[in-house]
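With one protein chain held back, the other chains of the complex are shown just where they sit.
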Amino acid sequence: MTIDWSRIRPYGDTLDDGAMQLSFSLPVPYGEEAREAAKQLVGKMGLIESQVYHMKDLGEGYTYFILYANCTHSVDFSKIHVPKVEAPIMGFEEINQYIRKHIKRKIIVLGACTGTDAHTVGIDAIMNMKGYHGEYGLERYPEIDAYNLGSQVDNEDLIEKAIAYRADVLLVSQIVTQKEVHVTNLTELVELLEAEGMRDRFILICGGPRIHHELALELGFDAGFGPGTLAPEVASYFSQELARRKGLV
Amino acid sequence: MTIDWSRIRPYGDTLDDGAMQLSFSLPVPYGEEAREAAKQLVGKMGLIESQVYHMKDLGEGYTYFILYANCTHSVDFSKIHVPKVEAPIMGFEEINQYIRKHIKRKIIVLGACTGTDAHTVGIDAIMNMKGYHGEYGLERYPEIDAYNLGSQVDNEDLIEKAIAYRADVLLVSQIVTQKEVHVTNLTELVELLEAEGMRDRFILICGGPRIHHELALELGFDAGFGPGTLAPEVASYFSQELARRKGLV
Amino acid sequence: MSGKLNLDHRSVEEARVIAKEIAEEVDHFISARSTVSIERTVLRLFGVDGVHDDIPLPNIVVDGLLDAGVLHRGVAFWLCNAIVQTGKTPQEVAELVAKKELSLVDLPVTSEEAVYRTGERLQDAMLDKIFSHRKLRDHYIKKLSEGRKPYLYLIVATGDIYEDVTQARSAARLGADIIAVIRSTGQSLFDFVPYGATREGYGGTYATQENFRIMRAALDEVGEEVGRYIRLCNYCSGLCMPEIAAMGAMERLDVMLNDALYGILFRDINMQRTLIDQAFSRMINSYAGIIINTGEDNYLTTADAVESAHTVLASQFINEQFALLSGLPETQMGLGHAFEMNPELEDGLLLEIAQAQMAREIFPNAPLKYMPPTKHMTGNIFLGHIQDALFNLVSIVTGQGIQLLGMMTEAMHTPHMHDRQLSIENAQYIFRNARHLQDEILFRPDGRIQRRAHTVLTKAVYLLREVKKKSLFTALEEGIFADVKRSRAGGKGLSGVIKRSVDYWNPFECGLRERLQLSIRGEEG
Partner (left out) sequence: MSGKLNLDHRSVEEARVIAKEIAEEVDHFISARSTVSIERTVLRLFGVDGVHDDIPLPNIVVDGLLDAGVLHRGVAFWLCNAIVQTGKTPQEVAELVAKKELSLVDLPVTSEEAVYRTGERLQDAMLDKIFSHRKLRDHYIKKLSEGRKPYLYLIVATGDIYEDVTQARSAARLGADIIAVIRSTGQSLFDFVPYGATREGYGGTYATQENFRIMRAALDEVGEEVGRYIRLCNYCSGLCMPEIAAMGAMERLDVMLNDALYGILFRDINMQRTLIDQAFSRMINSYAGIIINTGEDNYLTTADAVESAHTVLASQFINEQFALLSGLPETQMGLGHAFEMNPELEDGLLLEIAQAQMAREIFPNAPLKYMPPTKHMTGNIFLGHIQDALFNLVSIVTGQGIQLLGMMTEAMHTPHMHDRQLSIENAQYIFRNARHLQDEILFRPDGRIQRRAHTVLTKAVYLLREVKKKSLFTALEEGIFADVKRSRAGGKGLSGVIKRSVDYWNPFECGLRERLQLSIRGEEG
């Protein structure tokens, strides 16, 4: 059972069996033809030995399927490279010391949940005094001036405040992702900043349950953080990045 | 929202959105690279906008994924044709009358769960007096002589008994399907019968949770019945088929 | 009341008395004010509808009067005067105003009495019509039957009303008793109600009168087919709270999310504005026989369910009193609470049972709205599905009224069609299998469950005393609920609040007060 890293396939109970579970609905009426349609569909996906284990009539001409099958595709795991935030993660004390030592002034951080998004729990988790999962938020860091603008903040307002507060870092939270509205919102912010020639003035960071670093880079941000992020990860990143940009390290 | 039957795609909440749920494990260690591997894999399956919503370290270098994505494939529903048991389904009384009228003698039926398979509940459901889901089993039919040989019956023994009892119909149940053992067992029976030139002497019927009519035909059976089968469906089929074969209708 | 928790009845009574005082103080404030949306509601109830250059006529008319500085008298007066003067219908008048072919304030007032008489006649006709909808609902329920409690409450939220219809009909066939059409993200901040059938929303579908109609018709049809009256729910909250109440009353909605505190805390709507709006909207809901749902469940999405359980209870007490002040009977009070215990907690289920049973015993006649786990739902749909199963179990064991079904995909997207099916199946399975468990289990005297309920009740009474001391407004400023602080003059919509003049007139409020047998309240504040 030595694994061939260049040809990784799903695993059920035997190496390379390709076992996969799927569920989906089709806009076709319940019946044997529906079952066959489901099987043909996954056949096109490169799945073999498919079994429709459960079918349910949803009414209105729709049918739901639970299906198992074996995937014939494989991936080359040895070639996978995922961009990650590189900065080593420091603790609360360490970060403050780092800022004192290298930046020699407080870092100014603005946070907001933008657009019509009213989900503040995520940005609060990063910023609020009391923090999250046992980790203080940025407001508690003596070397950080953190301002949480709350929810439903327009991109224009955010930029205005960023100038007013002379922010070093902008933290943008996006939780609602329906119709890719987060992508729209985040892209708009970058475009507005670029239009005003201010993109380089800020370390631009976004976060949310559907955000990851790679996506953030694609959207023109400097970094992105996903589910389960804690304040020190974010602060470690921007303090080191700021020091780097200012040529202080 | 009119449906194009020639291009049916999965449905989440918008026609043709292609929404699918998948879960599987890969033999790769938990981490961002694992996530990327999962995404690449479903990419090869023709799924786009994939989101790994859950990942779990299974230990021993394995990772489990729950993933949603949109399927770009479609199927032509208008071209789907599924072979089905054609005989109209009659009720208990009707079947007995039919046999009296057309066959004019009792039909002799032998049932067994073959190989090492010890799952009798399925074949009992079809054959036992008390029946299943409110439908009497074949033993209760006055015009049917039904013999249930029980479980773990060798194919050879079954054939021997079939000759001894002068059976018209053989009912074979296969519940265990691991390593395709049901296919092996069923194929063996057909081969044995053919070798002895007796294949045409019996109406050969198989059943079980993973059996369907199409598979049965492929394996050389006359009919196959899947989950939820009730005795009348089976009896309707074989009484009409017997009458047809004997040229009685 | 089964009294399984051995609750201290004096504490419950004390809580009610304090909550009443808190609500009355606010009501005092409310009674001296109206809002632009109340005035637009008046127009809608007179039958004004439609848009001009995409702006709803009610907005055009009301904004005109506001600009003219005469809204303090109430829109009814100006409209009815125009009717008297022109002999036209309210709709015609509004259209003329929109086209700038008529100026309400420039018309002479020849007889105030004629104006009032006109208003009252139209008011009477509309309230009769609303009452007839209520009768029709009763008739349907009698004819078709209705779901067994807890009602299965399912949401649809595709953004497209026609897609919503498909999903709603599917859900109804599968067992849904209530269909709620979730609103598009952000609609609650609009100071107008969108118009017509809409097919593009974010995380929900716009609440428009036409959408209400389309869905109502679809549910009536499928209800006939499945032999069960299917209730329709929408969101009577945000800046247009009373307008939506009116639309719902006119289109025979059955359930409405309706809670000013929700808007204040979670949508940053100005507290004065929305409390004023709420009072009037609840009268409408009351008279239309609409069950309201309050939003205490939301508190536990930002605050912790263990630590803040008492804030939910305290708020329920206040909401109950607000509802009573608007003439809403207990049987229409779908007070909200939620299953939001952290699944990592040991004995979380015990705490949850204590809370749900306590709500049941304290509000015995309310069709309590029980919300599923949301905050602690993750991308693990399998775990999510069993979190929802425990939620369903607690509901059937404690006799909740409305079960907002949890979805295993809660942490991802608004429901896919089959998500709904699976969650209905989940609830039906649990409800059926534990149907009479409620009758069979008792709680150990002074055990963990009983003690938890006592603690929460005691803390709620303390909290109410504190709120009473500083007034609800101040309490909200201090972040007493949901860990959220809101200032009295902050948030959206304060500019839409108007001080009533002494000759302020809202015939519908008068009519409703009469029909609901509410006393006329004092006018200062």
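Each chain carries a letter (A, B and C) given by its place in the written order, and its residues are counted from 1.
Please note the rule applied: a residue touches a chain if its C-beta (ideal position, glycine included) is under 8 Å from a C-beta of that chain, and two chains touch if they have at least 3 such contacts.
What you see is a predicted model, and the numbers here were worked out from it, not measured in a lab.
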Residue among A:T14, A:S78 or A:Q97 touching the omitted chain: A:T14
Option from B:T114, B:S151 or B:S173 whose C-beta touches the chain left out: B:S151
Touching residue (missing chain; options A:I8, A:I66 or A:V153): A:I66
On chain B, residues whose C-beta touches the chain left out of the figure: 23-25, 56, 58-60, 62, 64, 116-118, 120-121, 124, 150-152, 176, 178-179, 181, 209, 227
For chain A, the residues touching the chain missing from this view: 1, 11-15, 19, 21, 51-54, 56, 66, 68
Chain C residues touching the omitted chain (full complex): 341, 343-350, 380, 382-383, 385-387, 389-390, 393, 408, 422, 425-426, 429-430, 432-437, 439-444, 447-449
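Just so we're on the same page, only the chains that are shown with their structure count from here on.
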Highest-count interface - the chain pair sharing the most C-beta contacts: A-B
Intercentroid distance (Cα basis), chain B paired with chain A, Å: 44
Centre-of-Cα separation between chain C and chain B, whole angstrom: 51
For chain A paired with chain C, centre-to-centre distance based on mean C-alpha positions, whole Å: 34
Contacts with two or more other chains, residues of chain A listed in rising order: 23-25, 62
Residues within chain C bordering two or more other chains: 166, 379, 411, 413-414, 416-417
